[in-house]
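This is the structure I have questions about; it appears just below.
Removed: one protein chain of the complex. Kept in place: all other protein chains.
Labels for the chains are A and B, by order of writing; each one numbers its residues from 1.
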Amino acid sequence: MARALLFAACVLLLPIPAWAADTINVYTAWPESLSQPIFKAYTAKTGVPINFIRLSTGELVARATAEKNNPRADVIWGAPGDGFAAAKAAGIIEPYKAAGWGKIAHELKDPEGYYTAVSKNTLLFMSNAKLLKEKGLKPPTSWNDLLDPAYKGQIQTADARTSGTALTRILSIYYAFGKDEEKAFDYQKKLHANVQVYTKSGGGCTIPAAMGQAMVCIAHMPDAMEAKKKGYDMLTTFPREGVAAVIEGVALVKGAKNREAATKFIDWTFTKDMQDLLDRNEVYMLPTLPEGSVNAAVQALMKEAKLLPVDLEWVGKNRKRLVDRWINEVIKE
Amino acid sequence: MSATGARLRLVSVSKRFVRAEQGVAAVDDVSLTVEPGELLTLLGPSGCGKTTTLRMVAGFEQPDSGRVLIDEQDVTGLMVYRRNIGFVFQNYALFPHLTVFENVAYGLRVKRLGAAVIREKVERVLALVGLPGHARRFSNQLSGGEQQRVAVARAVVVEPRLLLFDEPLSNLDAKLRVQMREELSRLQRQLAITTVYVTHDQEEAMAISDRIAVMQAGRVAQVGTAHDLYRAPRSVFVAQFIGRVNLLPARVLRADTGAAAVTLWGREVTVPADEPVAAGQSVSLVLRPESVALLPERAVAPAPEFAIAGVVRGRTFLGEKVEYAVEVGGTLLQAVSYDPLRHGLFDVGAPVQIACAPASLRLLRGQG
Partner (left out) sequence: MSPAPAPVSSPRAALRDPVLAPVVVLLWAAVALFVLYPVTRLLALTFWDDGPTLAAVVELVGSWQHRRALWNSLALAGLVGAAGTALGFAFALLAVRANLPRWVGTVLDTIVLLPLISPPFTAAIALIFALGPRGLISYHVFGIAGLNIYGLGGTLLSETLTYFPIAYLTLKGVLANIDPTLEDGGFSLGARRWRVFRTITVPLAVPGIANSFLLLTAASLADFATPLILGGTKFPVLPTQAFLQITGLYDMRGGAALSFLLLVPALAVFVAQRWWTERRSVITVTGKAGAATRVRSLSPGAVAALVLVCALTVLLVLTFYLLIVFASMVRALGADNSFSSAHYAHVFSGGLKAIRDTLVIAAVCMPVGGLFAVVLGYVVARTRFPGRRALEFAAMINYALPGTIVGIAYLVAFNDPPLALTGTAFILVICYVFRYSLAGTRATTALLAQVDPSIEEASASLGARRDVTFRRIVLPLIRPALLAGMTVLFIRAMTAISATIFLVSLSWSLVTVRILEGITNLELGQASAFSVMVILLVYAAVILSSLIMRRLNAGSLGQAGTLLGG
């Protein structure tokens, strides 16, 4: 009897080959609520099941790097550009240019084709309407507005050590200040005085701001819009100096076990069908394919937004240095 | 219940190890033979190595050198569970989670005997030890004596070729101890299993043993029947360990075969001697208290008794006997007189004569 149980236990735990029945294994950094419907749509269309796991960008890269010699995933689908820069440096992705790759703007893809943007993203200021009213403030419309002493201890935003959103912020400030790095970091040191806490995840400040624990949350657009959708009373504004346009990308994993199926999936990503889902599913990001439809709410929102283009290659080379500077100069006390 | 006892031989068995509180304990070159069906007791004070020797026979300890042979089979390296022995522990070591029945049946179950056979054997042995009907109880529901019997039953039911007892009665009160030792003795004789018995109680040893091996500091001091050991101890230690004894210093005048003339308190007397001695040698004379007779001062001791004057310094009346401490020639002698109501008592301080037969003065080499 005991022997039978033991045997059953062993069988249960054996690694089931992940390539059974032509499945695609995906690592994604997108929240399940956003990624799952898209994957389901693909499965509905082609009958190929998608097995995915959601990890934060850093965990994802770390995992894939550790699995280098025996990769479990076939595709990294939906993660910020700086993650892919790191993945490329670690040698865990291989170039694949989907059909339609040519239509994607050059600032939205790696020139060698290692990774391509599936959507375009940016950040904004999300403010708690009630708190602003209490303090008699208007919602911030400039980076410099946030330096106002009235905001002391009232700003929450992402921690650069853990979140890609923070990099978007750093880049936004850098580009907004005309690529003057010294001015940009000077500004960030001043901003630091008003920051209550740096959150682990990019969207980590949306709920606290919504609940009145802080007045302003600097976050990525989708996170802010999600919070608004939940019914929290929030105001969204853009700084007039501009915000960086960052990408969410897709890449093929080097040595993928289901390479065939994976490439087909990536191909589908760059079709109008898929890109339209960004609008239909209320993902609140911009499509990268020119013919992709843009969600009405996003369109309305971004009317006042000034999107600053970002040099992916430069970012890839300087990311670590920028983050290190932030750690050693901005948050050091 | 038939049992064939095996012959046990220990050949130059030695062991040294460090025991927590007692420093280095050792068994030092012990050689013994136990004949089939015999009950041999290892007797000695605590720390003398008797329990260690027993445990080496069982296999719980490994000797550093020497061999253990059961029926001429060298079992020195054999694991405990293959030696076919029965061991009764000082604290009984009954399995607390099993009933009396299951405790006794344990060894039989290990051998995978059939249920009916087991039941029959267990019931038989329980009756043998006087515990019929106790089968369903647990050990914590039994008295000390009952637990002891269960332990014995358990050891015996597997028909071992060797039965080993490690001070099995020391946790019982005095009266029970006497009763139990009689039962154990009877049982052992009935089953005729070769038995090695360890105890520090010399009375117990003398009561039940066929032979006794007295141990001291890891060595066997003397082996023999109780009678031999009492009558002719070969060392001062043995003399003092078995029974009570007076040790009298004397000097050899002349040595003959089997006897020697010695001076004792300035007087010459011829005493038996087992070992050769030389003239002029200092020796001890062993004199048992009961061999010392007290006579009134002026009485004449019948020849060839050795008599000498003394003074009573102490008296303890114990009903069936009276113990005296008599000062003779500067030494205090112990004397015991039986049936004192018939023979009368001497007062403390009274001058007396002590008398003994020269044959009661056994010669021992060495001082006391």
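Annotations for the structure displayed:
As a working rule, contacts are C-beta pairs under 8 Å (C-beta built on N, C-alpha and C of every residue); 3 or more make two chains touch, one makes a residue touch a chain.
Just so you know, these numbers come straight off a predicted model, no measurement behind them.
Checked against the full complex, the one of A:P140, A:G204 or A:P287 touching the unshown chain is A:G204. When you scan A:T43, A:T65, A:T141 or A:S293 for touch with the missing chain, the hit is A:T65.
Across the interface with the omitted chain, chain A contributes residues 5, 9, 12-16, 18, 25, 31-33, 36, 51-54, 56-59, 61-63, 65-70, 72-73, 83, 86, 90, 153, 159-163, 196-198, 200-201, 203-204, 206-208, 210-214, 223, 226-227, 230-233, 320, 323, 327-328, 331-333. Contact between chain B and the unshown chain involves residues 17, 19-20, 58-62, 77, 79-82, 84-87, 89-91, 93-97, 106-107, 110-111, 154-155, 158.
Note that only the chains that are shown with their structure count from here on.
The distance from the centre of chain A to the centre of chain B, with each centre set as the mean of the Cα atoms, comes to 90 Å.
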